[in-house]
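Dumping the structure here so I can ask a few things about it.
The other protein chains are all here in position, but one chain of the complex has been omitted.
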Amino acid sequence: MSDAITPPEVPASEPPKQDALVTQVIVLGLGAEPYARKADCPAVQVSATQLLPLMTRLRDDAGLAFDMLTAHTVVDRLDANIFELVYYLYSLNHRKRLLVSSSIPRENPVVSTLTPVWKIAEFQEREAYDLFGIQYDNHPDLRRVFLEDDWKGFPLRKDYKDDFMLTHVIEEES
Amino acid sequence: MTVAISSLLNRIRVSDSASGPIDAKEYFINMGPQHPATHGVLRLMLKLEGETIREVIPVPGYIHRGIEKIGESVNYRQFVHLTDRMDYLSAMMNNWAVAMGVERATNTVMNDRIEYIRTIFAELERIQSHMLWWGVLGMDLGAFTPFLYGFRDREKITDIFEETVGCRLTMNYIQPGGLMADIHPNFVTRVKEAMAYAKPKIDEYEELLSGNVILQERTKNIGVLSGADAISLGVTGPPLRASGVAYDLRKIEPYGVYDKVEFRTAVGSVGDCWDRYWVRVEEMRQSIGIVEQLIDNIPEGKFMLMKPAKKIIIPEGVYYNAIETARGVLGMVIASDGKSDKPVRIHMRSPNYNNLWAVDSMTRGSRVGDLVANISSLDFVVPDIDR
Partner (left out) sequence: MGLTPEKETPFIERLPGANYMLTRMDQVINLARSNSLWPLTFGTSCCAIEMMMATGASRHDIARFGAEVARPSPRQADLLIIAGTIVKRMAPRLRTLYEQMAEPRYVIATGACTISGGPFIYQSYTTVRGADEIIPVDVYVPGCPPRPEGLFYGILTLQRMIKQGETVRRPGIRSKPVMSALPPNITMNDIEAEMESLLRQEADIDVEKARKERDWPTGLNH
């Protein structure tokens, strides 16, 4: 471990700089807050109930115009007992990228769909349902995409167990 | 709040009843998973009326290997070789996406030699991928000769890969921190030879296939995808550019040494199969130009900057970086906890998965034969859809 590549030290005294884009999103007043975790691009977080209004506004607002949902995925934070939904938006006009994050409880992972905003959301959400079991409310066609319809469980959850899967992990070199 | 979970059977019932009372003219047919025109194991359920397609329901998953799950139990160096097996025709670019993600997250700056070699290899990979696509498109549309030509010329580039990398298809060459090995002493001369060989071949391709009246009839105004639809459907790469949106990451967010080279982005106007065809043929020319500009100027330097024995630990956070592969934008989402050398979550935003869903809107109302042209012009690599 001694010669491991460690993260560069960030001086603690330096106050975190807020990106202009983040400020622009927050002043919309739709419940967006600065992202609590670290990210390498401008990032906001929002509660699951405010997700759809915020996203609609982000697409329609002329100063933001996020017309592309580049990626949508889920991070299973087992220790915090939440699913973190991650949306990467891209604006072709302004050439800006924004991360929108939203956390939902693991027990009842329900969130509204973004299909009315971006067409591709329907399919990216289907993938998230298939692998994580996120329930998208008002989704037009929520069903498995990669796995068979009768598959039990959601394989990318951290606590997924399967008789078939070999969970052998190669021993770490100490 | 209750969320209804559907199934494939249900999905078919829904579109079956959409046409009203029982209509004897309409029926469903399966195309794939074992079908020569779907380039692998893609399954499409077609709702037909006679030979007119009313609806296409793509059913992927026949090669879903769970790469993202495996990625959570291996470290970043080990993950590189799994990305080779996703979009195996853009293996170098996939490797580069992982390498770039790790390097940006750990604030490691690569030297010029590494960036030059990576860019050259990525462009060579793009040329060979498009050559293969061109051959297969010809075969899908009923011309066998392009297949022979495309594969013949592709071999010249695979030979270059083999000399330096040792592999012909799955490279595992671009590593976090540099390259697996230095380039072969013959590399520069071989690449120059191959480019001198390939340049007139592209014109030959045009002569052989582009002017062909059958190809033109089967591609022009077939599978039209408007720019707005393409953006909303998350289509990227040549299909998006063919729809008139000049979105090329190599221009917009230059990585490697793309900011040091002159090249033009091919953009279509209609968004039909012909535009997608033309954009790719033009991209081959531009890529040859990029390689020719770079090949003489590879600077000296080290080829590996991180010691392979070192553990790579990415600081805590969520990282995203994207790369323009031969088929579109490959995005890497890495979530790290800052403690382990393995990611908490690694997600590949695959270009093919996002391009797949455009098939339905571009095919409705056309014939089954046009569907083959559409699939072929979108250039799917099915393991990249499923991952």
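Some observations on this one:
We just call them A and B in the order they show up, numbering each chain from 1.
The definition used in the following text is that a contact is a pair of C-beta atoms (placed from the backbone, for glycine too) under 8 Å apart; a residue touches a chain by one contact, two chains touch by 3 or more.
Because the structure is a prediction, the values reported are computed rather than measured.
Looking at B:58, B:234, B:317 or B:383, the residue that reaches the missing chain in the full complex is B:383.
Only one of the listed residues, B:4, B:70 or B:246, touches the absent chain: B:70. Of the options B:41, B:57 or B:252, the residue whose C-beta touches the omitted chain is B:41. Within the complete assembly, A:165 is the residue of A:20, A:36, A:78 or A:165 that touches the hidden chain. The chain omitted from view is touched by exactly one of B:169, B:196, B:228 or B:246, namely B:169.
Mapped onto subunit B, contacts with the missing chain fall at residues 33-36, 40-41, 61-67, 69-70, 72-73, 81-82, 84-85, 88-89, 132, 147-148, 151-152, 154-155, 168-170, 382-383. Although one chain is not displayed, subunit A still touches it through residues 146-148, 155, 160, 162, 164-169.
Throughout what follows, only the chains that are shown with their structure count from here on.
Residues 1, 3-11, 14, 60-61, 64, 66, 68-69, 73, 104-108, 229, 231-234, 245, 247, 252, 306-307, 309-322, 329, 331, 333, 335, 338, 341, 344-345, 347, 349, 353-354, 356-357, 386 of subunit B are the ones that touch subunit A when the two sit in their complex.
Subunit A contributes residues 1, 3-8, 37-41, 43, 67-71, 73-77, 84, 86, 88, 92, 95, 97, 99, 101, 110, 118-120, 122-124, 127, 129, 131, 135-137, 139, 141-149, 155-156, 169 to its touches with subunit B in the complex.
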